[in-house]
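Encoded as structure tokens, here's the structure I'll be asking about.
What you see is the complex with one protein chain gone and the rest in place.
Take a look at subunit A:
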Amino acid sequence: MSTILSISDLSKTYKGGFTALHPLSLDIERGEIFALLGPNGAGKTTLISIICGLVNASTGRVAVDGHDSIAGFRRAREQIGLVPQELATESFETVWATVSFSRGLFGKPPNPALIEKLLRDLSLWDKKDNKILTLSGGMKRRVMIAKALSHEPRILFLDEPTAGVDVDLRRDMWRLVRRLKESGVTIILTTHYIEEAEEMADRIGVINRGRLMLVEEKDALMRKLGRKQVTVTLASQLAALPPRLAERGARLGDDGRALTWIYEPARVQAGMPGLLADIAAEGLTVADIDTRRSSLEDIFVDLVKGAQ
């Protein structure tokens, strides 16, 4: 894969002296889905806003498919579509007019067939002549996505795309994002719903307090930092934890029967078979076993807490 977006030493300090973004470099690969995770105020929106031309950078540069975002702003921006976090729409315009307006703004000739396809894909076709003020919040979010896609961008920024939308719409959006990826569009999304990133992203970036803490392939990240928790329910109650199991790091629940062990698969060779062998060596009988793999959310929380 080749780089479609290159960010070098980008930083932003606002007039009041607050540094929203410390010097940050990042390359986004063509055709990938990149999820940028971070708590509120981490700098996600500032980063996206600089790339899209809404905020001036203090230092650094952005190149979109080799075009500098300042010197070659036309070629750079025509490749980018942005769905901002805030629901901002022209209330008195119709859906059709506002989506067509966006296409014109990006210098593209009218293409009613494309606009129709977009509106149908986003379940907006029957609302095409409605004024935007008559639409629900979820529908307005779809309109903003249609506007961002109206000029056929090669890179799509989705800033909290599913914030405040119902489950059906969220699933619809996930499907749409996958279709876009299949058509070669690079997608960069920020989200509070970490399961969304876990479900869709190829790579994950974690940003906190204006610093990019890590960038990793999602699967590699899950392997590297993911943990497993095993809960073994014993057939009989124990008065105390046998030393062999205590050395392993297992804990005994208050009921004397639930034995819990958390381990990192990448670091522990034997894993669960080793635990079961130790339990058998102690002459204990297993009644039930439950395992749980830590989610991306757990990893994210650990990373952010660790940084604090």
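Quick note on the criterion: a residue touches a chain if its C-beta (ideal position, glycine included) is under 8 Å from a C-beta of that chain, and two chains touch if they have at least 3 such contacts; residues count from 1.
Following the convention adopted for this analysis, contacts and distances are computed from a predicted model.
Student: Report the protein name recorded by UniProt for the chain absent from the figure; options are "Phosphotransferase system enzyme IIC", "NADPH-dependent FMN reductase", "DNA ligase (ATP)" or "Transport permease protein".
Tutor: Cross-referencing UniProt, the chain left out corresponds to "Transport permease protein".
Student: Taking the full complex into account, find the residue in A:Ser2, A:Asn40 or A:Asn56 that is in contact with the omitted chain.
Tutor: A:Asn56
Student: Which candidate, A:Ala35, A:Ile80 or A:Ala250, sits in contact with the chain we can't see?
Tutor: A:Ile80
Student: Out of A:Ala88, A:Ala113, A:Val167 or A:Ala239, which is the one that touches the chain we can't see?
Tutor: Answer from the full complex: A:Ala88 touches the omitted chain.
Student: Determine and list the subunit A residues touching the chain excluded from the picture.
Tutor: Subunit A touches the chain not shown through residues 14, 49, 52-56, 73-78, 80, 82, 84, 86, 88-93, 97, 101-109, 147.
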